[in-house]
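Notes follow the structure.
What you see is the complex with one protein chain gone and the rest in place.
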Amino acid sequence: DATPSPGATVSASAPAHAKDAFVMGIKADIDSLNPYVGLLVPAFDAYALMYDYLTDGSPQDMTPVPSLAEKWETSADGLTWTFHLRKGVKWSDGKDLTSADVKFSYERVLVPDSTENGQYGSSFSNVTKVEAPDADTFVIHTSEPNASLLAATMAGGVPVVPKHIWENIKDVGSYANDGSDGKPVVGSGPFQLVEAKKGQYYRFKANPGYWNGAPHISELTMVFFQNEETMVQALEKGEIDFISALTAKAFNALKTKSDPTITLNQGPSQYVYELGLNTGAATVDNTPIGDGHPALKDVKVRQAIEYAIDKQTLVDKTLLGAAKVAYGENSPLNSAWYWDPPAAMKRTFAPDKARQLLDEAGYKAGADGVRVGPDGKALTFRLFARSEATESQDQARYIQEWLKEIGIKADVQVVSNDALTDLIGKGKYDMFLWDWWWGPDPEGLLSVFTCSQRSTKDGDAISGGWSDSFYCNPEFENLYKQHVAEMDPAKRKVIVDKALENLYVNAVYATLYYDQTLQAYRNDRFTGFVPQPASGGSMVAQIGTWSYRAIKPYTAPAAAPEDSGGSRTVLIIAGAVVLLLAVGGAVFAMRRRSTADDRE
Amino acid sequence: MSTAQRTGGGAARRRLRALTPRYVAGKVVGAAVLLLFVTIFNYFLFRVMPGDPAKTFAPRGRNDDPAALQAMRERMGQGKPWWEKFLLYLDNLAHGELEHSYSQHQPVVDAIAERFWPTVLLSGTALVLAAVIGMWLGARAGWRHGSRFDRATSATSLTWYSVPEWWLGLILIIVFASKSGLGLFPVSGMSDPRSDLPYWLDVAHHMVLPVTALTVVYIAQYTLVMRSSIIDERYADYLAAARAKGLRDDQVRNRHALRNALLPSLTQLFLSLGFVVSGAITIETVFSWPGLGLLSEQALSGPDYPLLEGVFLVFSAAVIVMNLIADLIYPLIDPRVRAA
Amino acid sequence: MTTTTVDVTRGSVAWARRRAALAGFWRQYRRDREGLTGLILLVLIAAVAVAAPLLAAETGLSVTHAPGRPIEPPSGRFWMGTDFNGRPIMTLIIWGSRISLIVGFAATVISMVIGTLVGVLAGHFTGWRGGVFNKLTDWFLVIPFLPLAIALAQLFHGLPKLLAVIIVIGVTSWSGTARLVRAQALTVEARPYLERAKALGAGHWHQVSHHVLPNVMPLVLANTTLTVSISILAETTLSFLGLGDPLHASWGTVLHDAYAQAAISNGAWWWVIFPGLSVVVVVRAFNMCGRATERILDPRLRERA
Amino acid sequence: MTLLEIQDLHVDYKIAGGLLPAVRGVDLTVGKGQILGVAGESGCGKSTLASAVLRLLPASTRVRGRISLHGEDVLGMSWGRLRAVRWSEASIVFQGAMSGLNPVHRIGDQIAEPILLHGTPAQRKAGRKALAGKVGELLESVGVPAWRAQSYPHELSGGQRQRVMIAMALACEPDLIIADEPTTALDVMVQAQVMALLKSLVTERGVGMMLISHDLSVLSHVCDRVAVMYAGRVVEEGPAATLFSDACHPYAKALAGAFPVIGDMASRRAPRGLPGDPPYPLDLPGGCPFHPRCAVAIEQCATEDVRLRPAAPGRAAACVHVGVASESATALENLR
């Protein structure tokens, strides 16, 4: 930066950190830089910076686009996938990236019970073999057609790591991969890790020789904030340039201030929030478990509950409008597989309808306003909110009050995610508030509602599957099986729509809303962000590194006076210390003189 | 006189001799037993915790089959009989190893080692400041027991003592760090990756607010202890004797009262030094200070039991070790303890 | 004198004496400006807690029928502003005082009972029995409060949250009391009247119940108010860390909500300042009372002219 | 000029309930080379009297009367002058030597401290090290080995500590030593040693001493004159040799009677005491404060507050049964 800073006496020379370093605040610390163990969103973002994948998600709609694989094809029987690799890609230590590296990376994932398998293996359960027939070709064999395999090769899926480094690493599970062991962190991605300070920040240097073009910024830093408030303050003060995942309330703060230097971005996300219902807990062999309220087995009761909830108000009040009211289960972000019920089918807020349904189902108002069923059991449901999610606690209160209006008593309890997982697995719940992150492919979503995902019982020990509704419907099972085997996307879409409709009609969940990604950045510093998907999508934490490679420092039309805040504060501190010493010394001296004499 | 020389050396030796092997061994063994107790308690406390960590740390939203879950559970060491696990744990502990953190994906020992010094820096600075200022205030206030200075000091320090330190931290951020406030200090973290200050100055700059919050709140306990021990000493006969010798009031205080009164405060200081590492959980959370407190807060949202367990062990060990040091130093500075 | 001779055996005179001692205590307490200020504050706060339904309509706690708009700044209608649900902060504080006080007192009772018991036994028994109680105290003393509280809060997840919080605070905070009580019990143990009681043939129960306990009780009582203030602070901190009971508005949970919902960034300072000040005031008031009581019961602390 | 002269001294402590009269009009003198013994019941104001001489009472205490040391008015001195006088001209050995020594300083340093404070500029400049010899001598002079200078108080026995206190009192070679119960709580054997030491100091160095003690036999053997106090007043004063064997005041008589003399058949299997309770300073009976306990009290005693009056040559007592009322204090003065 050419502008000399006025009064900057402390550091006149060029700072060690580039002025065009892009600094983004992250709310969850990167749990590990090792792509085989990290679980949190920023960690996957970091892997995407450091490594390449066979494919990427398109910035427009997240469908697979070429990355390391320039093109790929499936055999007619759908059992063989052949990827043709890009030539001339080099690792950051200068070595060539070849199909051997790809094979090495994928083979690790196939080893049963390995750490790598635990991390990425679920999408490869029917992969039989991977091969590298030549330096530029990579082949995957499966035992059955697997429509969702391609998604697992995208960013967020299996990264391609350098064989010559990783083959020497013994204990992958505890390998930090942050250079702290003296081994350089070698990657092929657009950025390379240069400094990792857990709990503080992670610095990445741009890779000038990146095959898809050098990034426009020289450095990218992720700074961890435990506290969202301070992260927002930091953005306002210019200590950071970007915040990727704001809560609605913090977003609101920026919105109401409407600082012209801060641009806000609000777009759909892959999270769907629901009120989960216990439709009758049982194990995979249909043995009933738990103590769920029997009334919830009645679809009318479940539907009544949805009618009683004013989703729009819920969104407006607890999220300040930063979400979209939901009916179907899949997120609109996964536009290819999105299904929204037709207006006539939608159960919009209608307490009278809810009451009517409950009356029909035989639940009459009791003495204290709580309805009582034919079996004499009052409609008192446990409603679990989660201690980790404050908005769920807030929302539970709303839902409790709305349910009261229709004669249902919700007994709200707040438990940890962990405890709730346990309770759900054992069927000891009635209702809960939670959410799902659905990937681009619908298979994951639908599998959750299959019979086989219910709990299993081994002696007395019950272990939960993924089902948290204990939904088990033959028609739905059938649809699920069909959609896995269908390789034609258009035909598959029809089946998936039917499956989603089945879920909605049976009110397995009362789906509440589709969450939104809320982001903010300083437009006086960086520009050129590439949202994914194109219409109001996420600016970072993408499938791919589209934004990171595209952003460039913003050069103001007229150079604003340089802020030398750093050196000024030093002066302030020094002044304060001197002043404090002077005052303290004077007081001390005075006191001393006055006490020296004449007092006993 | 030559005797002075001879016995002078003797006295110094006596001083050290106060630390008889038996005394030292007794204290060390006591501390070790306590540590063992804490370890055992700690171990089982975290074993009776509810929940299935395998599920917690398998990311929700991705499909997973029960077999993989089982594999993860086995990796986490579940399934073995409890005593076998406990023995394994002790064995590992003896080799300076703890378990593997679920959430940090690294050995608990490493995770703790990284965060140890930032905490010591933050809380240690605050504690030393608080101790120095607090003892100074307490000594003055106690000596002038009942004076306006005493009342003002007690009232002020007690008021600060009633303030939750994290709340004070929030207020400090509003006033001194936020853009709408004075904006003098960084809002959070330990250093700024883009800062052009020398590293230590940058860290110092980041420390100002959290240290202030901690110091202000901690001061009271030292003020009060020092004050009451000075008051206890205030009417001691040897002070009357000192006064009768013709010493000035401040001489009586500084030469005689202060040193005696310092001893109880020192105990307090050492005890709180032990609490240094655990003392700043909330402040580290508010200021995102990358220390053990923040680590425990991170471990809490899981919860990552091995990590919590490790942090907990370090916290307790710190207190035990500091107490041990206090026990060992005490006879060196207080001649009376040696007799016991 | 006939009046003093009646019914001494049944302890009525002793009772009258005790009443007189209490009156004497009160006379001294009344003269203590700090103590009186604290007491008045506490009475006011307690009155507010008791009269909560009169002072602030309970509907103010409802989210669906909240009277205000989201984060309204303080105004004539909402003296302390509103939260994001439009609920008046003042209503939350008034109702929250109940929870904060209940938690403070209940946790203190637990802490006092355990602390006094363990302390007295550790002081009374010599040999291994006393050693066990003493080590137990030492042990709880070295376990840092917050981590233990956090761990216990996880453990008690099955209980109603509020009860869990109370138990957690009670169980983690008794060790200080126990140590204090033990020290006092030891000085009582060293008193000749205990030797005399032993020489008279008194058993442990008699010694503890007739001599040790009555003599540590004043200290315990003076310590109570201080412990209440610590408990209230602890509740606030636990709630702030998200370990409190989010369903019952206590001052801690109000602050937690403010923190979690970015009140500061939204400029809703009233949401942070007022509950925080409430905590400071009530804790300070308890401290004032505690110190005044201590001053009166412990003549060493009395200001000598 | 007498060394110490106390005239009509009143001391009132300020306490919660008002003023507590601890000393209520005391006249005493101590000459060079003389030991004045002071006896009396616990709480009668002996220690208060001792502290008043060096103005060591709490700041709020009200002191009236006149105390002159070498003719100089102590009560009117500036603080600076008072500090200079303390220890160098008059030193004090406190009741309970155990607590009169700072537990965390070495014996030697504590003895050296007043020398450094009051000594010649040369002494002060030379510092603590140079004083080792002098400190050693002082210790030897009270029979404590010189190497004990390096010890801490708790390492010494009670008798040794008491002797260290005496050595400290001698450090600046004062003219007046006030010894407040220097031997209570000491073993008989040690008690005898300390008393012998004090006596020899007075005779060898010619200092004046005020010796406060409960033990009448000690007083009668060590002192030149003895004053018996009761309820803040001197009720009898006279030569030590005869006062107890032939007391004039009923209180002094009772006090003397309470002390058994071994070998005296009158006291064998016949312990004697003084019935009644000591008076509480805030609630003194009217008239002679002793009259409620007095065996020979007459009606007049309940109303008349008798002051000291000459009883015999060199003796004075405050009792209606004694001699005739003296007109003025000067008359009493002439008797000495």
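The chains carry the letters A, B, C and D, assigned in the order they are written, with residues numbered from 1 in each.
FYI, a contact is a pair of C-beta atoms (placed from the backbone, for glycine too) under 8 Å apart; a residue touches a chain by one contact, two chains touch by 3 or more.
Following the convention adopted for this analysis, contacts and distances are computed from a predicted model.
Only one chain is not pictured, and the protein name UniProt records for it, out of "Multisubunit sodium/proton antiporter, MrpG subunit", "Peptide ABC transporter ATP-binding protein", "Hydrogenase maturation protein HypC" or "Phosphoribosylformylglycinamidine synthase subunit PurS", is "Peptide ABC transporter ATP-binding protein".
For the chain that does not appear, the touching partners among the shown chains are C, D. Considering D:Ala16, D:Ala59, D:Ala122 or D:Met189, the position touching the chain not shown turns out to be D:Met189 (whole complex).
Check C:Arg33, C:His65, C:Arg129 or C:His206 against the missing chain and you find that the one touching it is C:His206. The residue from C:Val109, C:Ala197 or C:Val281 that touches the chain not shown here is C:Ala197. Although one chain is not shown, part of chain C still touches it, namely residues 1, 4-5, 8-9, 13-14, 16-17, 191-193, 195-203, 206, 210-211, 214-215. Not every partner is drawn; the one left out touches chain D at residues 41-42, 157, 159, 187-189, 191-193, 196, 214, 216-218, 220-221, 254-255, 257-265, 267-275, 277-278.
Quick note on the criterion: only the chains that are shown with their structure count from here on.
In this assembly, the C-alpha centroid of chain A lies 43 Å from the C-alpha centroid of chain C. Averaged C-alpha coordinates put the centre of chain A at 36 Å from the centre of chain B. A straight line joining the Cα centres of chain B and chain D is 52 Å long. Residues of chain C in contact with two or more other chains: 154, 157, 259, 264, 267, 304-305. Each of the following residues of chain B touches two or more other chains: 50, 170, 173, 178, 243, 248, 285, 297, 303. Of all residues in chain A, only 10-11, 15, 17, 19, 21, 23, 29, 31-32, 34, 37-39, 112-113, 115, 117-118, 121-122, 125, 173-174, 176, 195, 197-201, 203, 221, 223-227, 229-231, 233-234, 236-237, 239, 388, 416-419, 421-422, 425, 436-439, 443-444, 447-448, 456, 463-466, 565-567, 569-570, 572-573, 591-592, 595-597, 599-600 touch chain B in the complex they form.
The touching residues of chain C, counted against chain A in their complex, run 62-65, 70, 84-86, 154, 157, 161, 242-243, 245-247, 256-257, 259-267.
Against chain C, in their complex, chain B makes its touches with residues 33-34, 37-38, 41, 45-46, 48-50, 145-146, 155, 158-159, 161-164, 166-167, 170-171, 173-174, 178, 180, 228, 231-232, 234-235, 274-275, 278-279, 281-282, 285, 296-297, 300, 303, 308, 311-312, 315-316, 319-320, 323.
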